[in-house]
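As you look at this complex, bear in mind that one protein chain is not there, while each of the others sits in place.
On to subunit A.
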Amino acid sequence: MSSTIKLDEECTIYQAAQLRQQLADALMASDSLTVDLSAVGEMDSSAAQVLLWLHSEATRLQKTLALVQLSAAARELFTMLGLLIYLPIVEEEAGHES
């Protein structure tokens, strides 16, 4: 069972708690979670940190996690912080359904 979740435009410290809850719930509910970052317009370290944590949770619970469709803002942040190789980024042109 897999599911996709699309992040909102704004991913900052203001949304961090909510984001963590949303992603944790989604991860619990399915074996394979895809996170769509195409809409992300603003992202800060806290959001990056939540994704890092989600990745470690997924590994711990032996579930699959993929980050897809990185927006320019998300990619810029991950690159700057040197996080690209620490996140399960899947670069294919994945068409996604709800």
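To be clear about the criterion, a residue touches a chain if its C-beta (ideal position, glycine included) is under 8 Å from a C-beta of that chain, and two chains touch if they have at least 3 such contacts; residues count from 1.
In the analysis below, contacts and distances are computed from a predicted model.
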item	value
Complex member absent from the view - protein name from UniProt, among "Chemotaxis protein CheA", "ABC transporter substrate-binding protein", "Putative DNA modification/repair radical SAM protein" or "Succinate dehydrogenase cytochrome b556 subunit"	"Chemotaxis protein CheA"
Which of A:I5, A:A26, A:A39 or A:L52 contacts the chain that the document leaves out	A:L52
Interface with the unshown chain - residue positions in subunit A	12-14, 16-17, 19-20, 44-46, 48-50, 52-53, 56-57, 60, 77, 80-83, 86
